[in-house]
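See structure below.
With one protein chain withheld, the remaining protein chains of the complex are depicted in position.
Chain naming follows the written order as A, B, C and D, and within any one chain the residues start at number 1.
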Amino acid sequence: MARRKLGLPKRKKKASRVQGKLGSAPGTVSYLGNKEKSDSEVFVISYDEEESTTKTHLKVDEILNYRKGPKTAWINVIGITDEVFIEELGKGFELNNLILEDAVNTDQRPKIDEYEGYIFGVFKMLYLNENDEIVPEHMAMVLMENTVLVFQEVKEDVFHGVRNRIEAKSGRIRTRGADYLFFALLDAIIDNYFLVLEQINHRIELLEDEVYANPKPIVAQHIQQLKKEVLKIRRWIYPVKELVSRLIDSESPLIKHDTKLFLRDALDHSLEINESLQIYREMSMSLMEMYMSNMSNKMNEVMKVLTIMASIFIPLTFIAGVYGMNFENMPELHYEYGYYVVWVVMILLFVGMLIYFKRKDWL
Amino acid sequence: MARRKLGLPKRKKKASRVQGKLGSAPGTVSYLGNKEKSDSEVFVISYDEEESTTKTHLKVDEILNYRKGPKTAWINVIGITDEVFIEELGKGFELNNLILEDAVNTDQRPKIDEYEGYIFGVFKMLYLNENDEIVPEHMAMVLMENTVLVFQEVKEDVFHGVRNRIEAKSGRIRTRGADYLFFALLDAIIDNYFLVLEQINHRIELLEDEVYANPKPIVAQHIQQLKKEVLKIRRWIYPVKELVSRLIDSESPLIKHDTKLFLRDALDHSLEINESLQIYREMSMSLMEMYMSNMSNKMNEVMKVLTIMASIFIPLTFIAGVYGMNFENMPELHYEYGYYVVWVVMILLFVGMLIYFKRKDWL
Amino acid sequence: MARRKLGLPKRKKKASRVQGKLGSAPGTVSYLGNKEKSDSEVFVISYDEEESTTKTHLKVDEILNYRKGPKTAWINVIGITDEVFIEELGKGFELNNLILEDAVNTDQRPKIDEYEGYIFGVFKMLYLNENDEIVPEHMAMVLMENTVLVFQEVKEDVFHGVRNRIEAKSGRIRTRGADYLFFALLDAIIDNYFLVLEQINHRIELLEDEVYANPKPIVAQHIQQLKKEVLKIRRWIYPVKELVSRLIDSESPLIKHDTKLFLRDALDHSLEINESLQIYREMSMSLMEMYMSNMSNKMNEVMKVLTIMASIFIPLTFIAGVYGMNFENMPELHYEYGYYVVWVVMILLFVGMLIYFKRKDWL
Amino acid sequence: MARRKLGLPKRKKKASRVQGKLGSAPGTVSYLGNKEKSDSEVFVISYDEEESTTKTHLKVDEILNYRKGPKTAWINVIGITDEVFIEELGKGFELNNLILEDAVNTDQRPKIDEYEGYIFGVFKMLYLNENDEIVPEHMAMVLMENTVLVFQEVKEDVFHGVRNRIEAKSGRIRTRGADYLFFALLDAIIDNYFLVLEQINHRIELLEDEVYANPKPIVAQHIQQLKKEVLKIRRWIYPVKELVSRLIDSESPLIKHDTKLFLRDALDHSLEINESLQIYREMSMSLMEMYMSNMSNKMNEVMKVLTIMASIFIPLTFIAGVYGMNFENMPELHYEYGYYVVWVVMILLFVGMLIYFKRKDWL
Partner (left out) sequence: MARRKLGLPKRKKKASRVQGKLGSAPGTVSYLGNKEKSDSEVFVISYDEEESTTKTHLKVDEILNYRKGPKTAWINVIGITDEVFIEELGKGFELNNLILEDAVNTDQRPKIDEYEGYIFGVFKMLYLNENDEIVPEHMAMVLMENTVLVFQEVKEDVFHGVRNRIEAKSGRIRTRGADYLFFALLDAIIDNYFLVLEQINHRIELLEDEVYANPKPIVAQHIQQLKKEVLKIRRWIYPVKELVSRLIDSESPLIKHDTKLFLRDALDHSLEINESLQIYREMSMSLMEMYMSNMSNKMNEVMKVLTIMASIFIPLTFIAGVYGMNFENMPELHYEYGYYVVWVVMILLFVGMLIYFKRKDWL
């Protein structure tokens, strides 16, 4: 229905995920999302300036071989419900258990932590599904010396462009190291935020048109849902600018100076996104205001109709009532043209009232 | 009734606790909560990598023995109404009187103070009771070299998980010192905040459904009470992020570098909680807005019914009135089909009105 | 009346005090409050660990003797309308004229200034009078080496507790110097803020009950007055936290390290007070919202009654009107049971309407 | 009319001053205000501890003589439309053209700029004219070694007090240099802000009384105009605190340490003014809220009257209508006391309704 038309997601029934986690030790790697358990799938793209190869269905040992190899490797883990596999992988790469916990914790807010030898980041990919609904997907990235390790919930992602550029050897990506890959992935995520914002902008315009044309209660509901969605998205997007700026200021040898120029660009984009979100928030507040003003305007309309009808006919009815009285001695009743005189009076009254309301600008 | 259903607590009658305290010297240890006076109960869990023992019903001397012992000791004081006992304990551990005052002052806002040789913290545990009401409980913790001293108001707490992990030797807790225990307790408190927030989220959704389905005045009242509760909880939760971040920056030798990694995780969680609280606040404001818009919508409905009824029947009544007049000379009255003509006119008017209101989209 | 019941002060007629001051040189000591001119009264409490003496009716020379004496002296000037006396005193203690100006300027906002050899502070004492009205009183304190000089407008104050502790030798006050006395006085002022806040909380709860039970226009007026009062009090209380924190960071030798521990406690309290004020502000805004929602709810009630009455009886009256027409040829009039049939129709209509409104949940 | 009574200024017709300036080089000295062109008038007050002399009608050469003279000189230029004269003067004092541009640019926001050898400041004098309207006047001051150069738009100003103190040798002003004079002028400006705020406070109270007593639409208009005026004044006053604080932190040798003590006092005053402005803003917002609540209250009143009248008489009219029907067979019509019975029924209904509305608290 209307909900679908506006691209609003259906309310999901959500089990208390927190409850399950309570009391477990910090650093416990346990998946908290709502996907069903399944094996993780891994593919690895390794490349240098000369060639790029893509492999899938690898075992942990094979993956670890890429670790300090001569090429830049993008190790992509799809599906984060298989906690055992992920812990094994983490041990292989000598990662802290705490970051594995965050990598599979779908509630984790965006963050970037620097550790000795690697940089760890959590982000939300946002993209539109076939119904133009906004789908959030948890993802985590680890930047190591010449490797980027990526964890994502499902196969769908926003990295087509990056993969294409590696394969097609377009742009600089093949000539640069893992830090540029890390940036390119981050950039792809941020670029998709723009798409999501455009969708929100589109919804606001749809709602705006409805508010002006047809301010039904359902519209108010849609405005409120939009506001909630903007709040939710903001929570995922807002911290990104801070994180990118921290990367730029980082003194880690993992990020080369050249790459920081590109990160500055990404910072710019995230600033722009935050500004847009702010504007959309204010616009949705304005929408509600506009809705209320239209409601009160409609009420005015209704009241005017009532007032005009009642004010015109109640006095006329009174006059008719007077000459419906049954007094014996009512001389007017016996005048020959009494009836016609009354009609004239009533018509004059009627016309007078119309003029009065016209002057008041109610007609 | 409805209040209970929404999990809102009953308003408590509160004596002026402040009045009683006025004029007493700073550093006076006096309990200000609303629990009845009773003896404090103490249990001590001491553990190292090999074994863990739990003892209860200890006297002050026995407790002090744990102070600089070889094992890590968690000394838990339940009940803080027994001021004499607490002062004795404080003297034994060489604690400043000011912190004892704060330890038993149930109005104390969350804080962390570093002293020579120990770190003192006050927090609010929040948990849900059997009616899903949010219960705040004052608690204070002192981190000493190999001891954590915990003061809590009642026996109920949020530390089951920590106790279990010590006993079951699960996770790292048995292999690490008092600072990790301190962190684990803090982490347990913060984890419970998530549960409380989930409950608030649940209430917001309940109220949201009621606002859409049935916006009675009682719903507005519930929304306002929710807003007050969020305000109150925020006051207890909000400072925590600041405090944890101060612990991370602390140069005290009591907190080892390793533990700071975990504290960073806790900081992350408290940031997330604050963001959620912010979102819930805005959502409850939206709720009220929605309620007002629904109210005004209902009013519109009422007015439309009135206007339609009045606008249709008042003119008809007027016509009937006209032909109820008793003028001698009213030719229409004597026409054979006069009566039927009037009926036709009235029906035409009726139908015309209906079409008019239909067009105005009022029907 | 109601105003009194809610503890709201009467609006005072205030002459333009600013006008009188305009054009005079900075540092001119002139009283701006609304108390009548009268002599200042002085009492001095001097104490050390062994003994404490209180003297009154002292002359300037006698007062100055305490200045660098062996004991800690609390010199309390009551009444600040006697500008000559105060200037003389200031000269005796070698105080800057600017601070004397502030000491007697009842409009001065809270401040703390450090000078060579003394620290000067201005605060507002707030306390409740017998009608539970909030009374502000201007006061200024000068901390010197072993002397605290206090200026206050009237005799009433919030320092009973401090005086008692000095006399009774309770707590640490007798064993510590002037800086602790300074802190103790400040602490007494802050403690009274709690009492004032409790009173405001009480008023909010009263108004809340009235808003729910009986939202008359006078209630809206009381809410607005409460908001104004909170604004006014905030202005006096808000800066205190900043000032105390500046005292803690001060490097003046006048404040010993030990005393700073206590000041940290006072800082904590002022933070708590500011948070409460913030919450009360938001609560009073919610109150107004609630009032408006109740108003609009009452309007709905009124409209429903009108609509139900009119919608039911207007059609019935129309039917009656029809059969009151005087057409010669109205066959229904001559049916034997015509009258009864009309009654049946009217009753059916009536019942139908009732069911309709019942279904709409208007009854 | 009412506008005048509330002291609101009439809306001025304003030509696009910006348009005229567009495209001219920065540093072009051109007057942008709305005063008519006229010659500048200059008076110079020069003084030292012994004597003070005032001279008027001076030429540029004569003025320049004061520049490095032995006495402190206050050179006051009244009228800033004579751009040639001002440029000449500026060249004589070796002032940057940019500051001359600002000196005559009546749109310039308050600012303080330090240059080699002089400090330049722009402020808005605000004072009340004979109708208690708030009049802003642009003014600029240059502090040089022993000279203060003042530019003002018209003769009226707020410096009477300073002039009097120089002449009467009251206070310290004669014994101190140009920096103290600079401070004294700034202080006079800030002191007048208090007067203006008092006037605003007065208007708020007037409006408050009107809102309570007689909430006509014109009152809403006045509230909005007040809000606009507060916004405008805030723009002129707000930056001052920042500027004074920058003067205090300045390392320029032009401002002696002693004078900084006085500047701290001025800073205090500007903080206080900013707080008041903030409070007035919130109060004017509350006023509007109160107005709306009163409006909706009045509506309630109106609706109640309508509802009571209609609810009482519509059913009665229906009864009368019934017995006005002309059915042949209406047995009640022939009962001897039928008429009286109907009257009794109608009176009972009437009384019942009254009781009902009384119970609902509508009467």
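Operating definition for what follows: a contact is a pair of C-beta atoms (placed from the backbone, for glycine too) under 8 Å apart; a residue touches a chain by one contact, two chains touch by 3 or more.
Remember, predicted model here, so these are calculated numbers, not experimental data.
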| item | value |
| --- | --- |
| Omitted chain - touching chains that are shown | A, D |
| Chain not shown: contacting residue from D:L64, D:V154, D:A220 or D:I248 | D:A220 |
| Hidden-chain contact residue, picked from the options D:A168, D:V302 or D:L363 | D:V302 |
| Missing-chain contacts mapped onto chain D | 11, 16, 18-19, 21-28, 96, 98, 101-102, 107-109, 111, 113, 217, 220-221, 224, 227-228, 231-232, 235, 288, 291-292, 295-296, 298-299, 302-303, 305-306, 309-310, 313-314, 316-317, 320-321, 323-326, 330, 332-339, 342 |
| Missing-partner contacts on chain A, residue numbers | 160-162, 164-165, 170-173, 183-184, 187-188, 191-192, 194-195, 198, 205, 212, 261-262, 264-266, 268, 271-272, 275, 279, 282-283, 286, 289-290, 292-294, 296-297, 299-300, 303-304, 306-307, 310-311, 314-315, 317-318, 321-322, 324-330, 362 |
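By definition in this document, only the chains that are shown with their structure count from here on.
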| item | value |
| --- | --- |
| Fewest touching-chain hops separating chain A from chain C | 2 |
| Classification of the chain A:chain B interface as same or different, half of numbers criterion | different |
| Shared-contact residues (touching 2 or more other chains) in chain A | 324 |
